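The other protein chains are all here in position, but one chain of the complex has been omitted.
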Amino acid sequence: MTSRELPVADPENHEGGTADDLATETGRSSGDVASASQRRLIWWRFRKHRLAIIGLWLLVIMYVVALFAGFFAPFSTSSYEGQHAYHPPQLPQFSFEEGLYVHPTTGSTDLETLAPVFEENTEEFIHLRFFVHGDSYRLLGLLETDVHLFGPSEPGQRWYPLGADRTGADLLSKIIYGSQISLSIGLVGVAVSLLLGLLLGGISGYFGGTVDTVLQRVIELFMSIPTLPLWLGLAAAVPPQWGPVPTYLMITVILSLLGWTSLARVIRGRLLQIRDEDYVLAATLDGVPTGRIIFRHMVPAFTSHIIATVSLAVPAMILSETALSFLGLGLRAPAVSWGVLLQDAQSVNVIATAPWLLLPGLAVVLAVVAFNFVGDGLRDSADPYGKRAP
Amino acid sequence: MLRFTVHRVLHVIPTLIIISIISFFIIQLPPGDFLTTQVAALEAQGESLDPAQLEALRIRYGIGEPFWVQYWKWITNIVLHGDFGLSFQYQRPVSDLISERLGLTVLLGLTTLLLTWAIALPAGVISAIKQHSPADYAISILGFVALAVPNFLAALALAYIGFRFFGQSVGGLFSAEYVNAPWSLARVLDLFGHLWIPVVVIALAGTAGIIRTTRANMLDELHKPYVTTARAKGLPEGRIIRKYPLRIALNPFVSTAGWNIPQIFDGEVIVATVLALGTTGPLLLGSLRSQDMYLAGGIILIIAVLTVVGTFISDLLLAAVDPRVRFGKA
Partner (left out) sequence: MSLSFLRSRRRRRMAPVKAPRQLAAVTVEPSEMSEPGAILDIQNLRTTFRTDEGEVNAVDDISMTVRRGRTTCIVGESGSGKSATARSIIQVVDNPGLVEGGRILFRADPDGPVYDVAALSETGDGIRSIRGSQIGLIFQEPMSSLSPVHTIGNQIAEVLELHTELDERQIRERVIAELEAVGIPQPAERIDSYTFQLSGGMRQRAMIAMALIARPSLLIADEPTTALDVTTQAQILDLLAELKRELSMTMIFITHDLGVVAEIADDVVVMRHGKVVETGPVEQIFHDPQHPYTQELLASLPQRDVPTGRVAPPEPQSTPERVEVSGAVEEAVRHEETAGEPLLRIEGLRMEFDSVAGTMFSRREKKRIVAVNDVSLEIAAGSTLGLVGESGCGKTTLGRCVMRAYQPTAGRIHYDDGDHAVDLATLSTSELRPYRRLVRMVFQDPYGSLNPRMTVREVIGEPLRVAGIAQGSELDDRVESMLERVGLRRAMASRYPHAFSGGERQRIGIARALITDPKLVVADEAVSALDVSVRTQILELLSDLQEELGLTYLFISHDLSVVERICDRVAVMYYGNLVEEGPAASVFTDPQHGYTQALLSAVPIPDPRLRGTRPRIVYRPDEAA
């Protein structure tokens, strides 16, 4: 490319960046835009992405539910009723005398087909109420309580809003508790990846030269080999006797070990690009010390991009964890994650009898779609000044 | 072009060496050595190994020697004799186990790659040319969903549909009567009748990704000045798009295709496991679960080598279609 063309005295070619462009893009008056900081501009642009806003709300809801899982889940993960294994979902019914209710059921096995059969006792009622007392749990790991948002009014009564799994535990409660691991493993994994990516991408972009070449080759190498067999190989080496917490940490590390490469690439690319910006040179010539150049001038220029990239990397992590656990090489029961729950749904025969066991998969899809929407919106609005990233 | 090819080959060799080291590292990961496991496995079956044989095996695998010596023995045996070691689970040479299944794996991979391209390229181009049209939105939404659905879930769902509505026997790549039959036209047809589910499932996520890149690239190229130049010559619209932006957007497409190959193998492992296909994926998973490490390492090595070769071919393809790469200008 001919980078050394003569300066062109025709600003018609300048991309974006003027107050008027920004004003039309954000739907604000140019007076507002004139004194709006980067964060405000990004937020205004982001807000115009309807899907991204929907995704953001979905994520907020999901994370709140995960945080207060004990409160939102009708039951704890350890409460089950053996005779209700593979119990189908029960929709709450309504009458003016009883309010919301379901009928209790007794389960048995059909001796001919060996399929589970459930008989409703229409004489009795299980009343469903808000703020009921049930299994006790610790709110945020601190506060011991037994109040649940919604559930059977009497402790010990059973209700299966999304059906029961093979042990006879409520699937909804398990999905809610599972979200704690599934949603957090993405964040933790990406945080570790980001750390590695920042470190190596930063080194690569800052020093350049041979260091850069070597690191780039290593990254290319990582990207050119199939990761899943490697994950499997590494995950298989995690001793099965380890507790859930070390396993969780180990799986996170394995996921992020192989996921940092694309982040490192993005960071390096942005760093190299920003390093050549005129305003960075201008700051150097202002006598600004290196530390301040990096943190005051360069970092703000790429944080928004990094956040966008990260929010697109989280769903990949969630999917990876689910896949690993599903194959039995990630987390194992009694730990509850969406992947672990889906282990129950491994064969078509099981699905044929209890299709609701696929519901944790729906939760995965929902979370991943929401992250993708938000990430896409962020990526489009990340740089309100320069060229649009494709 | 020759110069470029030689350069790329020089890049591939160290990659292959590092991959083989990683594979061997994974073999060495589980606690205990191969022989102890082997002896334990045999004893569990009530057999025992005589000490002379044990000693021969110890020398053969370099047990007890440093990592690099063992690695050297392992890799030279593979390169010189095609000997990947012994699977203690099956008590058969790893190379036999792999070669039985490799053909189907490659077939599955290639078919998936072709399907991915066949769907992704037109879809990406259409949604770029008809930006903001219903077709564009439909493709985008499908893309989002396809990206979000874990492939095992898709496999399960499709298998369930096949089982429920078409009465198709799920699992495996052949119907019962053809499993052990010799190759015939009927068997090939039967194979393709079964192949479509895994192919569609594995292609799903990759297709979504490539549609997005192709669309973005096309949108970029459609507004480049050279398109206006072509229009100013009096070319018809269809030909303008085919000859210029499409041609140029094809370059990143070809290179993306290279990065897509690892993804296909990733998908293959999971989907083949769910659908119980006779490919290398389930074999790998089984060997990892039972810590049959020579088998696992061998499969990982082969898959990785296949991927590197595939990426290499796509690089050459890129150089063939893009003069800027060929002349080292981009």
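Think of it as A and B in the order they're written, each chain with its own count starting at 1.
Convention: a residue touches a chain if its C-beta (ideal position, glycine included) is under 8 Å from a C-beta of that chain, and two chains touch if they have at least 3 such contacts.
Quantities reported herein were computed from a predicted structural model and do not represent experimental measurements.
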- Task: Check each of A:H103, A:H127, A:R166 or A:R217 against the chain that is not shown and name the one that touches it.
- Result: A:R217
- Note on the structure: Checked against the full complex, the residue among A:Q93, A:T109, A:T284 or A:N349 that touches the missing chain is A:T284
- Message: Considering the complete complex, identify which of A:S37, A:S78, A:T122 or A:Q241 is in touch with the unshown chain.
- Response: A:S37
- Message: Considering the complete complex, identify which of A:R50, A:R138 or A:R292 is in touch with the unshown chain.
- Response: A:R292
- Contacting the left-out chain in the complete assembly, out of A:M250, A:V266, A:A301 or A:V314: A:A301
- Item | Residue numbers in chain B that touch the chain omitted from display | 7, 10-11, 14, 223-226, 228-237, 239, 243-244, 247-248, 251, 321-324, 327-329
- Message: Suppose we count only contacts with the excluded chain; which residues of chain A make the list?
- Response: 1-2, 4-12, 14, 17-19, 22, 24, 27, 30, 33-38, 213-214, 217, 277-279, 281-289, 292, 297, 300-301, 384-385
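FYI, only the chains that are shown with their structure count from here on.
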- Item | Euclidean distance of C-alpha centroids - chain A vs chain B, Å | 26
- Interfacial residue positions of chain A with respect to chain B in the complex: 1, 217, 220-221, 223-230, 232-234, 236-237, 239, 315, 319, 322-323, 326-329, 342, 345-346, 348, 351-352, 355, 358, 361, 364-365, 368-369, 372-373, 390
- Item | Touching residues (chain side chain B, partner chain A) in the complex | 11, 14-15, 18-19, 22, 26, 29-31, 144-145, 147-153, 156-157, 159-160, 163-164, 170-171, 216-217, 219-220, 258-259, 261-263, 265-266, 269-270, 273-274, 284-285, 288-289, 291, 296-297, 299-300, 303-304, 307-308, 311, 329
